[in-house]
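All protein chains but one are shown at their positions in the complex.
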Amino acid sequence: MIIDLIVFIPVIAALAIGLGAEGRKTALGAAGANLILGLIVISELMRKGGEELIFETSTVILENPKLTLGFAVDGMSGVLLLLTVIVTFCAVYVSPEKAPDGKVKLYHIAPLLISAGALGAFCSTDLFFLFAFHELALIPTFLMIGLYGHGRDKLAVAWKITIYLGVGSLILLGGLIALYSNLTSAESATFNIADLTAIAETMQLDQEVQKWIFLPLFLGFGILVSLFPFHSWAAPAYASAPTSIAMLHAGVLKKFGLYGILRVAMPMLPKGFEAWEGLILVLLLGNIIYVGFVTISQKYLDRMLGNSSVMHMGYAFLGIACVNHIGWNGAVLMMFAHGISIALLFALCGSLRERLSTLELSEIGGLASKVPFLAVSFGFAAFASIGLPGFANFASEITILFGAFNGAGEVGNLQKAAILALWGVVISAVYMLRAYRNVFQGDSAQGLTLVRRDSLNKIPIILMIVVLLLTGFFPNLILSMLPS
Amino acid sequence: MPTLNEYLLMGGLLFVIGLCGVMIRSNIIVILMSLEMMLSAANLTLVAFWRFGGGEGLPADSYNAQVMVFFVITVAAAEVAVGLAIIVALFRSRQTVDVEELRSMKG
Partner (left out) sequence: MTTAFIILLLPLVAAASNLLLLRKKANFSAFVSTFSAAICLVLTFGLIRQDDLNNLGSFNWIKIADLKLDIGIELHGLGLGMILVVTLIGFLVHLFSLGYMREDAGKARYFSGLSLFMFSMTGIVFADNLAMMFIFWELVGVSSYLLIGHWYHKNTAAEAAKKAFLVNRIGDFGFMIGILLIWGSFGSVNFVEIEGSLRNGNGNYDKGLLNWSVFCIFCGAIGKSAQVPLHVWLPDAMEGPTPVSALIHAATMVAAGVFMLTKVLFLIEVAPTAASVIQYVGAITALIAALMATQQNDIKKILAYSTLSQLGYMIMAVGFAGLLSGGEVLGEKASNAGFFHLYTHAFFKALLFLGSGAIIYACHHEQNIWKMGGLIGRMKVTSFTFLIATAALAGIYPLSGFYSKDAIMTIAANKPLLLVIGSFVAFLTAFYMTRLCVVVFFGRARSWSSEEAKEVPLLMLVPLLVLTIGAIFAGQTFAYSWFVPSKDIPHPEGVVLPLILTAIAVAGIIAGFFLYRGRDQEPYPVQVLSRKFYLDEIYIILVRIFQDAVAWVAKQIDRLLIDGLLVRGVARLVTEIGSVLRGMQSGNLQGYAFLFGVGVILVLYIINAAIG
């Protein structure tokens, strides 16, 4: 019941705003309520260990095939639920009272709908709704970029992300249908994920069949996570999106693809993964090394952050490719850590955008003495992002790497990929420190003016930093909820 | 008494004439009339089949064909009414009934 509440509170709040309730306050209230409910769910999960589904509810929609609108959480869903409620709260908190054109309704409805869609997708017990909720969350993203995006080419960007993610979803849908039709028969038709997993385990599809179902599933989910070489939508979209949308999409919604791979593709099609392991390792190195270099050469802060988020997804894929619980738990921790840290970075970038006339790195400089709070928190966020101990990002990266080398007496393909991926920590340090040095340190650039100087929202920024530090010092808080 | 074949030939001729009218003429009223002619051709065929019914795989003692003919006539009447109304409206707005000039659907 509590999960249903969490999923539908944002929807109800969105309806209320649509009917004329005050925009930001209502949204903030809903997000705050969700944050509290989310913490209750997490405390229950920690008590029970997160191995099995709890708070299960279901409403039967079709008897045969069995289609139910049902929600439940286990450890992995719980972690992502926590991520979603935290980021939603912060994203709603940092959005201004009114949209740039003075309108209120859509501006505050969209983040709530994205949040509801993400929550529904992460907590759904049913394959159909897992997909459907995610699609629901995408629509407001497109709208918000097109309507309230930054930059001259916002419409082109909105179209690009629409087409990319639309095609990704289509491929994914094809994969899901193939999976469903191969696993179920007329009598045992069901969309329930747990049932399907059980069927897949007993039935053991042929290697060849698994191989060709796995491919569209992986590509479909992968495109949604900006897997190389389908990544070029991400950076412009995040650079162009309004702050709250960039936070929600990069921080939360993008994790859906990884969640799907871990929830659906890997448990149901283990042999399918084996068949494509080499390709997947190459692609994830593309994410880390190639996109890493692309990130280095970015000239604008917002683009650089967008690319950096693409790059870090490579580590999550590496964790998945470990095919052991160490790597998988590391990947889940990575989703959480990266979600919070990238949301934090976009929030700070948004604050900078409000204050500066440009975000071109060579045009700004020496801001540390002018906006000390931003400088310190950006420092925290940058250090988190490049994986410094004390932050959850480091805990997740080290876990993934240890997962890749678990029991490896020799250096195989996975280990080689992990070693190359490790070079990514150098690359990320290069671009992050370069950006930090350009923006905050050194001389203050000539002719740079601070556009606005009103107080900024410190609470969400401090909240996110605290969460990163807490889970970085005590990663077992998260890891104890995951199976091992 | 004419045979079934002659009726069918007649129906076919009428249909082709109507079809040609629809395809070739550019006055929309003529096109509508040609369309009616094609419906009449179908009616004629239906009645002819009924008249020579039974045998050769066709059911005897059935009024299905006549019922259908009545339906067609009713529909045709309605069609003419609606069609003429549309044509009048069209003429009012465009001052023409020539289909060659009515190309606003071009993509």
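Each chain carries a letter (A and B) given by its place in the written order, and its residues are counted from 1.
In this text, a residue touches a chain if its C-beta (ideal position, glycine included) is under 8 Å from a C-beta of that chain, and two chains touch if they have at least 3 such contacts.
Quick caveat: nothing in here was measured; it's all calculated off a predicted structure.
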**Q.** Among the chains presented, those that the missing one touches
**A.** A, B
Q) Which listed residue (A:240, A:329, A:351 or A:385) would be found touching the missing chain in the intact complex? A) A:329
Q. Among A:23, A:403 or A:460, which residue is in touch with the absent chain?
A. A:403
Q) Among A:64, A:369 or A:413, which residue is in touch with the absent chain? A) A:369
Q. Which positions on chain B touch the chain that was left off?
A. 19, 22-24, 31, 99-100, 102-107
Q. If you put the missing chain back, which residues of chain A would it touch?
A. 160, 163-164, 229, 231-232, 290-291, 293-294, 296-298, 324-326, 329-330, 366, 368-369, 376, 383, 388-390, 394-395, 398-399, 401-411, 415, 418-419, 422-423, 425-426, 429-430, 433-434, 437, 440-444, 474-476, 479-480, 482, 484
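Note that in this section only the chains that are shown with their structure count from here on.
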Q: Report, in whole Å, the distance between the mean C-alpha point of chain A and the mean C-alpha point of chain B.
A: 63
